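All protein chains but one are shown in place.
Chain naming follows the written order as A, B and C, and within any one chain the residues start at number 1.
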Amino acid sequence: MVTERELETVELNINMGPQHPSTHGVFRMVITVDGERIVDVEPHIGYMHRGGEKLSETMDFRQAIGYQDRTDYLAQFLNEQAYCMAVEKLIGLEVPERSEYIRLILCELNRVTSHLMFIGAFGIDLGFFGTSFTYAFRERERIQDIFEEVSGDRLMYGYFRPGGVVWDVPDNFVQRVREVLPYTKQGMRDLDLLLTENEVLIARSRGIGAMSAERAINWGLSGPMLRASGVPWDLRKDQPYSLYDRFEFSIPVGEYGDVYDRYLVRLAEVHQSIAIVEQAIDQLPDGPIMPEKMPRKLRAPVAEVYAAVEGARGEYGIYIVSKGGDKPYRLKIRSPSFCNLSALKEMTVGNYVADAVAILGSVDIVLCDVDR
Amino acid sequence: MEVETARGTIETTQTPAPAAPPVPVPPSERPKTGVERELELLTPAEVDHGKALYRQVLPGVLQAPAETVLALARKSSLWPMTFGLACCAIEMIATYMSHYDLERFGIVPWPSPRQSDVMIIAGTVTKKMAPAVKLLYEQMPNPKWVISMGACATNGGPYTRYDRVLQGVDKIIPVDVYVPGCPPRPEALMDGFIALQHKIMEERGKV
Amino acid sequence: MTLLALDYDIENPWLDAVLGLLVIVLLMTVMALTLIYVERKVAARLQMRLGPMRVGPHGTLQTLADAIKLIGKEDLRPASADRWVFELAPFAIFVPAFLGFVAIPFTRNWAISFLDLGLFYIVAVSGLSFIGFLMAGWGSDNKYALLGGMRAAAQLISYEVPLVLSLLAVSMVVGSLDLREIVEYQGRVPLFVWQPLALFIFIAAALSELERQPFDIPTAESEVVGGPFIEYSGIRWSMFMLASYTNLFIYSLLGSIVFLGGWDWPLGGREGLWLQLVWTAAKAGFLILFFIWIRFTLPRLRIDQLMTFCWKVLIPLAFLQIFLNGLVLVYEWPDVFLLLTSGAGLALACYIVYRSVRVEPRGVRLVPAGRARLPAATATAEGGSGA
Partner (left out) sequence: MAEGEQPDAPAEGEPPVQPPAEAPASPPERPARAEREAKAPVKEPPPPGSIADLFAQALPGVSLDAYQGLSSVIIEIGRDDIPKVMPVARDDPRLDLKFLRCLFGVDHQDEGLEVVYQLLSLDKGHEVTLKTRLSQDDAKVPSVASLWKAADWHERETRDMFGIHFEGHPHLLPLLLPEDMTDHFPLRKDNPLAEIAEWQGDFLGGDAAAAADEEVEE
């Protein structure tokens, strides 16, 4: 008796290997596919694990700034601020007013450049062949010129120090920032026209990879990923640090937490950051940039401290365990991309192969931040 | 514990597993630790200059004038592979964008290793990533070159003391042009490409 | 064959065929190289870049340098690849692309051969290329290639139907399949005036036949990394590129002849040979620029959206178009009714596309305070919060 076997398809597992145009660097995803629908996703990370934490333990507090830049190389100022806040809280240093303002302005501008990079890469993932990238990079280059005038380097600034900033900003800093903001707004209008109203983009990103609010909290997501799911949690508002309570700005919050919402939240965040910079640039006071009585060697007491910053990808925190002496005994970096990426499997299973690329793009990971 | 390789020793400071057995078991029977298994993967890639199509068809006939024409063609259409590792990848992307625009030199990034001639190692090569880099290098068709961009790819950069990081990509694949900087500026990468073009013109006919 | 209006005919058919073949191969390789160059320059201009500049004046020799370099590359074949299927795949894609030129008339009396079933022949030949994709996908024994090959097969077959139906609707109005008669029919009024819906369907189907954005699924760069062509290198891969750009030229030429009036429309077609040739080429160029412009402003559709768009939107609209044409032609209503019915169909098509995506406007609410939705921070909990 021949049992008639209905057409069963064999599952094929595809290895989106460490080198893949849309994995934003070295991230491997083994996808088990039944036809075009994804059955199982197994992310492999660790290809960029280069020991930033262990190397920071052999450097004294001023030398380890370089590793913070290189951990999340798209939001460098935000990482440096988190590290400096942790060291200042540990040693008890008071940052003068002018340095706090300079740090805040540079951090918000850095958030704008990081989100511009996301918008460019998001277009590439959906198939824009570079048009969104070049428009986003046009604005990014202008803001990067200001960072270069301030800190002397295009990407790895190393400009903040525990206690303030290394040297004062150039004299035309205020005028340069006021010059660049209209260009950025015009650039955002262009990108908005190109991307947001695009029917094919809406069709490709609406309702995909949705994440409900309590699942997002359970997975430990933070930043635009959490706010897109409808949880209005922003460290600048809920655990205010630095001078954020002096400016009024609002937090964009999405509803469904799908790929399109994350894109809209990041787009709106850029406008909020520009608003903050406009308010802050008017109130930039003069005065010293370093506390006048800085000890030559930063010695820390035996204590533990945690300082977190609302980074471009989420909550970037530094936990320092110190046993006296000038070197941290253990430095833990709470990296937002690591937590956001851990929820990838739950968002991707059930969608198509093309959606896996869009979802990975919307999580906006930086691989050095994931593997540290 | 050093591992002798063609180009110099990859010396790592792996002390044996913390719970050292009292009687040291001779290394042959001792089960290989993860580190030793990984070191076998990190042997340098051997380079064989395959036969280009036109040499198979007309071995000696077309030799002399073809080299200059071919070298000029290869020089002016270098297709790199979209293969960014770490922070240098952002500067590489900035070089492709409209402000610096590498396409003026005919340089277009191509996704698959089969269609690309240049491999830009833009970032730190860790020991977990090294076998993949070697495999990609071997997949590229033959007149191929490697640009090691940034301090991390040249000798491990700021992360050179950590034992999970390969101290320089030239331990596994032959590198043609080293671009200094951490990360190198877009102009430095363009200068690296121009240096590679001069090198292609000089070594025409030999490769 | 009448070549350059010299009205001599070669009695030996074989010499005639070889001469025609020579014209096609020479003309088309030059045309493909210039098309690649034009695409790279226009794409660069769209992205505020300069495009190739250094190779020859304004980068004109860039594609020539690419071609010579690709010839000089090592010829790789994966060990586990199925040898003959892998090596014959480029020819299976390359040959149908060139066969299409046999029947396309460039001017009134200049073509390789004037077939009275020209339209039918071109559509039949252009349907063969998906076999090459399948062979490339299966032959190169690579998961990405297999996925790309399957996608290519699904897409090309299903988009062949609306392409044929839209051309059928046009030939119903004209009453013949001979391309020269189609052009003569458009003496006073071009066909896209009478058949806008057929033009819309033709352009959508042509974009998908060429695998250009937004129907770029088989060789999707960000998902399937080059699709079936992933394992090809050097000269084999360049044959794929050549074939895809030749296809682009064929479809834009076909579109300019069938819909935009070819060499006849505003000039009345009495002028000399050269002006007709320039006029046909200009219309084809316009369509090419339109395809390039679309490629760099629209993202990629997903495979299931592609299929639903074909089977649930394009094909019903094509049948609707044919039905309306039949209605108008049988009852001899005046020609203007063709315009009205087809225009209404086009409006319906645009509305369907608009409605299918824009379910309800979605915005992001801006929350001024921090934990707005949380109860006022209870006194006890406040004490313990951050430093």
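FYI, contacts are C-beta pairs under 8 Å (C-beta built on N, C-alpha and C of every residue); 3 or more make two chains touch, one makes a residue touch a chain.
The shown structure was predicted, so the numbers you read here are calculated from the model rather than taken from an experiment.
Novice: Sort through A:Leu12, A:Val39, A:Val321 or A:Val349 and give me the one touching the missing partner chain.
Specialist: A:Val321
Novice: Considering the complete complex, identify which of A:Leu126, A:Ile208, A:Val253 or A:Ala307 is in touch with the unshown chain.
Specialist: A:Ala307
Novice: For the chain left out of this view, which of A:His49, A:Arg111, A:Arg204 or A:Arg266 touches it?
Specialist: Residue touching the chain left out of view: A:His49.
Novice: Using the document's contact rule, name the residues of chain B that touch the chain not shown here.
Specialist: Considering the whole complex, chain B reaches the absent chain at 11-15, 17-18, 33-35, 37-38, 127-128, 160-164, 167.
Novice: What residue numbers in chain A mark contact with the hidden partner chain?
Specialist: 45-46, 49, 51, 53-55, 58, 60, 62-63, 89-92, 94, 214-215, 217-220, 231, 233, 238-239, 291, 293, 295-308, 315, 317, 319, 321, 323-326, 329-330, 332, 334, 338-339, 341-343, 346, 371
Everything below uses one rule, namely that only the chains that are shown with their structure count from here on.
Novice: Could you classify the connectivity of these chains, where an edge means two chains touch, as line, ring, star, complete or other?
Specialist: complete
Novice: Quick check for the class: compute each chain's Cα centroid; which one is farthest from the centroid of chain B?
Specialist: Max centre-to-centre separation from chain B belongs to C.
Novice: Quick one: chain B and chain C, Cα centre-to-centre, how many Å?
Specialist: That gives a centre separation of 38 Å.
Novice: Of all residues in chain A, which are in touch with two or more distinct other chains?
Specialist: Chain A, residues with two or more chain partners: 21, 133-134, 138.
Novice: Provide the list of chain B residues touching at least two other chains, using ranges where the numbers run on.
Specialist: Each of 97-98, 111 in chain B touches at least two other chains.
Novice: Could you please specify the touching residues of chain A with respect to chain B in the complex?
Specialist: 17-19, 21, 25-26, 46-52, 54-55, 58, 66-67, 70, 73-74, 117, 133-134, 137-138, 140-141, 154-156, 367-368
Novice: Can you check the complex and tell me which residues of chain C touch chain A?
Specialist: 43, 46-49, 143-144, 146-147, 213-214, 216, 220-225, 295-305, 353-354, 356-359, 362-373, 385-387
Novice: So in the complex, which bits of chain B are touching chain C?
Specialist: Residues 50-54, 56, 69-70, 72-74, 76-77, 97-98, 101, 103-106, 108, 111-112, 114-115, 117, 141-143.
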